[in-house]
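All protein chains of the complex are present and in place, except for one that has been dropped.
Let's look at chain A:
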């Protein structure tokens, strides 16, 4: 029976409420949080069909019902009766799941999903492919010297441990596996997993499902924080800290060899000017640019693509010949920028110094890292004054990199200091440029920049086009008052200046 067939059987058993069948199937190792072709998880099915015992069992073995996700909400909403709903709510784990950690999802995907780029370089017990560098970064006590390592534990046990280390959100074990798991995690120094298994052993004796589930999520959450700390440490020491500056007496191939043989087992070398950084493809693919590059058949990826095995064999790679250094031109990045990039891809570091905002923006646009792009834009708008960029520079970057947030930010600034900018020749050029952009897009009537400025002017001068809706108000009088208020006079003056400018530029509107 294939995994899919078993999962289908599990879904069916959940529909009809066959607890034994669910138990048997799950003990054979099915992911209980998988979804079927209509996006139903086994837990949704069981609660929808009102099988209390199946729901309890599924929760006990690690089915997730998170109110903050669509699946979880659906599960609670669809529960057949209040009894089931209350049990589900009792398991609500939203408090402990931190959605702001996409990097942990990425790491989990590295072993759980088929990835287009094969980055695994070590096989445990002939069946569990892993990344040497990650094993090392997480300080798992497994030797990473060879491609094939056989451990003294059953593959199922090792698999569980690896899943945990790779931040899998699932955790379901047979009670009989708990003891070897404790032993195994102790031997390899995964204290948190050891603790989890121990507590599980204790709690499952008391059969306190609720407590178990809470505990599990707490430990898993802490583990992802812990992993992040370890990664940070690893990046600082083994990636950023391991760079080699090309001296006059060194040649590139020896640098390549030197870096490739590092304990951190890098499989890609980045070059920036004379600086060479060891890095890992598995993390670099978080940048769309690197993902494309490494999936393609171009020089950078060709050697790795030759491996058809589940892992690639480090010992068969001749770093001098096979490794293509990936250069980043100084046009894109300097060392500070590259470090921002690396910190982001390895552990989601998204703090961008405001004075590198635009540079980061351009870099992440080119390297297709959308989240970093957003973070850079936010850094600029939050603290523009200290960035030293002119509004015109920001405006052009906004246009080029298509960040709308920056466009409106600039328009707002123009409106706030209208008199200061309106006379600058660059302002006129910006208006012209904005108009040209529009013609290119064939929208006829308006100039976006001008529209935005007009809009922000109403804000600046608190102009309200809506008449107050009140029976006591004398509208004529109100209108005259409005017309003569200082703000309106100022506002109208600004509008007039814009008109003048437009005429000057040769636009009629």
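FYI, a residue touches a chain if its C-beta (ideal position, glycine included) is under 8 Å from a C-beta of that chain, and two chains touch if they have at least 3 such contacts; residues count from 1.
We take it that contacts and distances are computed from a predicted model.
A single chain of the complex does not appear, and UniProt lists its protein name as "BA75_02815T0", one of "BA75_02815T0", "non-specific serine/threonine protein kinase", "N(6)-L-threonylcarbamoyladenine synthase" or "Proteasome subunit beta".
When the full complex is taken into account, the listed residue touching the unshown chain is A:358, out of A:63, A:242, A:358 or A:398.
Note that of A:126, A:254 or A:390, the residue touching the chain absent from this view is A:390. Of the listed positions A:135, A:326 or A:447, the one in contact with the omitted chain in the full complex is A:326. Remark: the omitted chain is touched by one listed residue; of A:3, A:229, A:429 or A:499 this is A:429.
Among the residues A:302, A:316, A:481 or A:500, only A:302 touches the chain that is left out of the figure. Interface with the hidden chain, as seen from chain A, comprises residues 288-289, 292-293, 295-302, 324, 326-329, 331-332, 358-359, 362, 366, 368, 388, 390, 392-393, 396-397, 400, 402, 424-426, 429-430, 432-433, 436, 440-441.
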